[in-house]
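Here the complex is missing a single protein chain, while all its other protein chains stay put.
Presenting chain A:
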Amino acid sequence: MERDLDNANPTILSVSQLPSRTRKGAATRNGPDSKCHDIVYPQHHWPYGCSSSSDEGEDYREEPMDEQDIYDLISTISDPEHPHTLGQLSVVRLPDIHLSPSPTELSGPDSLVTVLVELTPTINHCSLATVIGLAVRCRLEQTLPPNYRVDVRMKVGSHAQDDQVNKQLGDKERVAAALENDTLQRMVDKMLETCA
């Protein structure tokens, strides 16, 4: 079933260009002379016994969910047309993810948080915008805790029929009905296969 692609030549970012969480510790240099750095310049200088600290403290810091977390969840979804991810195609962009209230203002662990994701289709008449929106919605609903409300929209002006698409994506019943459709469900599953 060959059909013409909606956008045959999208702009593709390489994985290294995508926004990612840069850790403080990741700045350690890795030059030709760094082979024995772990031994002579260890992160924690006390190597003996139980009081030797490990890196776990770093990894187990309490950090509330932020926009980058949401981005990491959905940027790896595959595009239904191209062998690239939504992040690489800039359909999902970090500045277009909004959390309210923002992570720093959270009053408690159970307080209600709304996640608004604005998608930017690669062309403004993209016929698969709804499917992409549906996949993003599914992914977030499968991975976020119950106190998070998900709102997926087309970015204003990015799609010729953004009103209609937004209406479809915002309507819970229509979303549920769409996922009853085997073909659509398979398509969404295929898109989510690349998510870790």
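Operating definition for what follows: contacts are C-beta pairs under 8 Å (C-beta built on N, C-alpha and C of every residue); 3 or more make two chains touch, one makes a residue touch a chain; residues count from 1.
Everything that follows uses one rule, which is that contacts and distances are computed from a predicted model.
Per the UniProt record, the chain missing from the shown structure is "MMS19 nucleotide excision repair protein", taken from the list "DNA replication complex GINS protein SLD5", "Cenp-O kinetochore centromere component", "Translation machinery-associated protein 20" or "MMS19 nucleotide excision repair protein".
Touching the chain that is not shown, out of A:34, A:100 or A:181: A:34 (per the contact rule at the top). Among A:114, A:147 or A:164, only A:147 touches the chain that is left out of the view. Set against the missing chain, the residues A:13, A:65, A:116 or A:160 yield one that touches it, A:65.
Residues of chain A in contact with the chain left out of this view: 27, 29, 31-37, 39-41, 45-52, 56-57, 59-65, 69, 109, 142-148.
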